[in-house]
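Note that one protein chain of the assembly has been removed; the remaining protein chains are unaltered in position.
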Amino acid sequence: MTSLTDIFPALEGLGIEVPSWAYGNSGTRFKVFATPGTPRTIQEKIADAAKVNELTGLAPAVALHIPWDKVDDYAELGAYAKEHSIALGTVNSNTFQDDEYKFGSLTHSNPAVRQKAIDHMYECIDIMHQTGSQDLKIWLADGTNYPGQGNMRSRQDWLADSLRKVYDRLGDDQRMVLEYKFFEPAFYHTDVPDWGTSYAHTLALGEKALVCLDTGHHAPGTNIEFIVAQLLRLGKLGSFDFNSRFYADDDLIVGAADPFQLFRILFEVVRGGGLGPDSGVSLMLDQCHNLEEKIPGQIRSVLNVQEMMARALLVDVDALDAAQTSGDVLGANAVFMDAFYTDVRPGLAEWRESRGLPADPMAAYAASGYQDKINTERQGGQQAGWGA
Amino acid sequence: MTSLTDIFPALEGLGIEVPSWAYGNSGTRFKVFATPGTPRTIQEKIADAAKVNELTGLAPAVALHIPWDKVDDYAELGAYAKEHSIALGTVNSNTFQDDEYKFGSLTHSNPAVRQKAIDHMYECIDIMHQTGSQDLKIWLADGTNYPGQGNMRSRQDWLADSLRKVYDRLGDDQRMVLEYKFFEPAFYHTDVPDWGTSYAHTLALGEKALVCLDTGHHAPGTNIEFIVAQLLRLGKLGSFDFNSRFYADDDLIVGAADPFQLFRILFEVVRGGGLGPDSGVSLMLDQCHNLEEKIPGQIRSVLNVQEMMARALLVDVDALDAAQTSGDVLGANAVFMDAFYTDVRPGLAEWRESRGLPADPMAAYAASGYQDKINTERQGGQQAGWGA
Amino acid sequence: MTSLTDIFPALEGLGIEVPSWAYGNSGTRFKVFATPGTPRTIQEKIADAAKVNELTGLAPAVALHIPWDKVDDYAELGAYAKEHSIALGTVNSNTFQDDEYKFGSLTHSNPAVRQKAIDHMYECIDIMHQTGSQDLKIWLADGTNYPGQGNMRSRQDWLADSLRKVYDRLGDDQRMVLEYKFFEPAFYHTDVPDWGTSYAHTLALGEKALVCLDTGHHAPGTNIEFIVAQLLRLGKLGSFDFNSRFYADDDLIVGAADPFQLFRILFEVVRGGGLGPDSGVSLMLDQCHNLEEKIPGQIRSVLNVQEMMARALLVDVDALDAAQTSGDVLGANAVFMDAFYTDVRPGLAEWRESRGLPADPMAAYAASGYQDKINTERQGGQQAGWGA
Partner (left out) sequence: MTSLTDIFPALEGLGIEVPSWAYGNSGTRFKVFATPGTPRTIQEKIADAAKVNELTGLAPAVALHIPWDKVDDYAELGAYAKEHSIALGTVNSNTFQDDEYKFGSLTHSNPAVRQKAIDHMYECIDIMHQTGSQDLKIWLADGTNYPGQGNMRSRQDWLADSLRKVYDRLGDDQRMVLEYKFFEPAFYHTDVPDWGTSYAHTLALGEKALVCLDTGHHAPGTNIEFIVAQLLRLGKLGSFDFNSRFYADDDLIVGAADPFQLFRILFEVVRGGGLGPDSGVSLMLDQCHNLEEKIPGQIRSVLNVQEMMARALLVDVDALDAAQTSGDVLGANAVFMDAFYTDVRPGLAEWRESRGLPADPMAAYAASGYQDKINTERQGGQQAGWGA
């Protein structure tokens, strides 16, 4: 089998965007539990994200959510981030919290509402020019709750038209990543429910439009790694939203629910050339720390991706290929599982130390006093959340 | 086939409790859309529920939710309801919105938190004595989000202990109905996830403890009518929470997502003796009108139950039995489907008129001016919602 | 609402291909139950299919399965069918029952096995030239059972290459329809698991390649009517395999499990221009009558499609559009449901009689004596089945 040191160069290429909203409060329709130390501003979110990066070396950028993270001066925000050794990453648009979007945004039957949503996307693109962000992420809550409520067919045409208008506004180095989701908040139909729909639209748009794959947005039983392989093959995988799920869009910590699935997904990322800064594939977290501590939750998350990426890189692809070609089912599976069952944690701890990082970032955070500090400092104000 | 007039006597026994919270705002974690005319108080909710009953003759009682519907004087509230020809029904407890319940309520590892939840149940029982309510409904948000987070085994023991304490406080004519739910808001494990768990606990408690079946709380593909038949057979079906779903606990209008499933469920209700005031089975709605109008949504819901109950009563059980016994698969299915495909709406409209009710309650509501009236009157104050 | 007579012209365009294998024995891995009267030859299957068409006027063609229905002289077979007023329809290929296909056919890592499968497709195309069939249906059992067993990525490339070779052999008036399936018989990954994959391949191939949508081949909860609408919009819906399911690929009678879903699907067929002989969309059954009688099972199936198509045609699209546009959720849903709940059976019975068909084809079959006749005549020989 490949040794851990062999894969360190490839692992160097691993960087994971963290979402600004992961540091704010989140919850379910039943309850949002508040926690001490929760950021009130995007600056405080960036400070928290910087802590994650400082301790892991894995989280060099923070994704913004507009309007939750709107500021007057993005140059200033960029400078603030840079001071914290953090880049501003993907800009996430939001067309689901305005009353006018109750029945749709980019897919609304009313052109005025569609234009409002398009204008919001233009605003996001403007912000991207200021922040230097590459990706505009479009996730739509659009859909219907009851059969007959909306015209699913026309909504696709309206969607295509709206996306075209947004696409044409993209700068040369900017991309649009179109996220799909199986259901929620719409309960009968979703306008971009599956990778096929996202693929069809981004294909029609052009090469700057790509698919965003959120690992929690599929039907039960879906083989996600197949979709990863397929989209990479088709040249249309733009980015990941990592998280994990047992049931619906649970938004749990990546790798928490089904670590073996994460392994299979990352193996396809590696096999398909999706790892590394030049791959064109952005890796991002999209999670909700409803019950667990937020900053440690983010640290745990990026470590989970790193550890599992290490295992995926350890797969002996020559042996795998030989077993596959010879129809040796158990042999091929054994090569695959051998990498999964390898304990990469001690080796990664050493590697981390060799780069001046703490061997155990979770312990280092606990010992850092940072949480106590923000618990104390962040009094008053409005804790960040989803604004739902 | 049985004729519609033959089944009117059985239909007379149909009464459906409506939930007070259906008249307030609800939504998802992404957004709660507010609507004009939304009640600010339990009195206004009762007034709305009374309108539903006035136009349909189907909704004689309204279920309360504590603490959302807490008042100082329940005798006064009962009198107010009575003036509106409405009874106060099931009392729904709430142990999921206090910060102390973050990690559980009746199942919490800390006995003090369990006692707090038990005390809440005691309070609900006290209220039931004042309102004359029969049923205490216990639905628990208790569960965990991550493997290892809690001790699933011990939590069952704590649950049993907590339930025993509540059970022992029930009055002679009071019952406890224990609701189960597959998932949400907990995403790894739920402490009462399935009918088997609810059955095991209520069996251990005694005959005043029964199972509450919410039609939206099952795993994908679950044959719910089988559970209905089984619980009726075991004498442990206490009540229904009606709604419908395509995916998770969508809380859509009953019968909206899969009308044939509702037919099958109601057929088992009829076959198992679950229809009628003396059956011991309470029929209740539990829905969220996130996008649609609330009062018409409730009218549509109780009509859906009535229409489908009529179809279920129309099944020619003798012909069905004969076909079943002879192994005539297509014949038996045809008898079943014949009732389902019968259009009962004209006959029910006539019957409604014969009882002094509007033939078309939806149209009657639209024509009544009630919505305009409450839109105008209900200005200011805090619209009712989930308090999430 | 639209009246039933208004829609008769559109209904005239309804023709449903029946599968030859529906008349043979089928079952599960646990047991295949044999029945009296089961055909031994393709001629007997055609005779049975002709009976279905004679009594319903709905089943003008029978789909063949190669090699199950191989004969020496297809001209003779075509003449035989024509005598029975039946056309020979879609040719279904089979690359899943030869030992060499254990690890794949068109996707096999071994080029020789791929060529064998391609050659089989060539043979099917040759047969199509003789039978005058339009469509070559490709459904692949290809996939793997264990992670690591096969190279999912390379298999896509091999598949693309194999399909290209087959596509290039198609005659001018011939088409390839590529069916997708969520799982079974492969249990880890399927090489054409979803509409997106089928779409991507058929798009790359050209306009003679289209998607075949089997209503039983999706993940739990999938909104199938959305896919129908999307594929029609993209111009890539070639054919349907109708059946119904509660769980997996149950292959039950179409409309039996979720009649409302069938209604929604057919509504999108109508809305998207998929109904009628010039629509380019072939409607076919693909079912297994494991327990029920086969010929009556087929009669019931085509009637189910006809009845539900009538309901779909009854939707008042102007009223629907008006309600949708005004954001009237309950109103739009009501227009939709009004058509679904209309009892079209008496009107269709009259219409049938007006065309010289029996009012009740199921009763007519029972009274025809056909089943007794074939039970008596078809003694000895090998009953047709799947050859599994």
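Going in written order, the chains are labelled A, B and C, and every chain counts its residues from 1.
Definition applied: a residue touches a chain if its C-beta (ideal position, glycine included) is under 8 Å from a C-beta of that chain, and two chains touch if they have at least 3 such contacts.
Keep in mind it's a predicted model, so treat the numbers as computed, not measured.
K.L.:
From the listed residues C:Ile253, C:Leu266, C:Val344 or C:Leu357, report the one that touches the chain absent from this view.
P.N.:
C:Ile253
K.L.:
Which candidate, B:Asp194, B:Asp343 or B:Asp360, sits in contact with the chain we can't see?
P.N.:
Only one of B:Asp194, B:Asp343 or B:Asp360 touches the chain omitted from view, namely B:Asp194.
K.L.:
Hey, which of C:Phe182, C:Phe226 or C:Phe260 is the one touching the hidden chain?
P.N.:
From the options C:Phe182, C:Phe226 or C:Phe260, the contact with the absent chain belongs to C:Phe182.
K.L.:
Please pick, from B:Ala332, B:Leu348 or B:Ala384, the residue that touches the omitted chain in the full complex.
P.N.:
Considering the complete complex, B:Ala332 is the one touching the chain left out.
K.L.:
One chain isn't shown here. Among B:Lys82, B:His129, B:Arg233 or B:Lys373, which residue touches it?
P.N.:
Candidates B:Lys82, B:His129, B:Arg233 or B:Lys373; residue touching the omitted chain: B:Arg233.
K.L.:
Considering the whole complex rather than only what is displayed, give the residues of chain B touching the chain that is not shown.
P.N.:
Residues 102-103, 109-110, 145-153, 156-157, 182-183, 188-190, 193-197, 199-200, 218-223, 225-227, 229-230, 232-234, 260, 264, 268, 271-272, 320-321, 323-325, 327, 329-330, 332-337 of chain B touch the chain absent from view.
K.L.:
Going by the touch rule given at the top, which residues of chain C touch the chain that is not shown?
P.N.:
26-34, 96-97, 99, 102-103, 141, 144-147, 149, 182-185, 187-188, 220, 245-248, 250, 252-253, 256-257, 290-292, 386, 388
K.L.:
For chain A, which residues reach the chain that was dropped from this view?
P.N.:
So the residues of chain A touching the unseen chain are 220-221, 223, 246-247, 256, 258-261, 291-293, 296-297, 300, 307, 329-330, 333-334, 340-343, 345, 362.
Going forward, only the chains that are shown with their structure count from here on.
K.L.:
Do the two copies chain A and chain C share over half of their interface residue numbers, or under half; same or different?
P.N.:
Here the answer is same, because the shared fraction of interface numbers exceeds one half.
K.L.:
State, to the nearest whole Å, the distance from the C-alpha centre of chain A to the C-alpha centre of chain C.
P.N.:
That gives a centre separation of 39 Å.
K.L.:
Using mean CA coordinates as chain centres, what's the chain A-chain B distance in Å?
P.N.:
Averaging C-alpha atoms per chain gives centres 38 Å apart.
K.L.:
Residues of chain C that touch two or more other chains: which are they?
P.N.:
220-221, 223, 260, 329-330, 333-334
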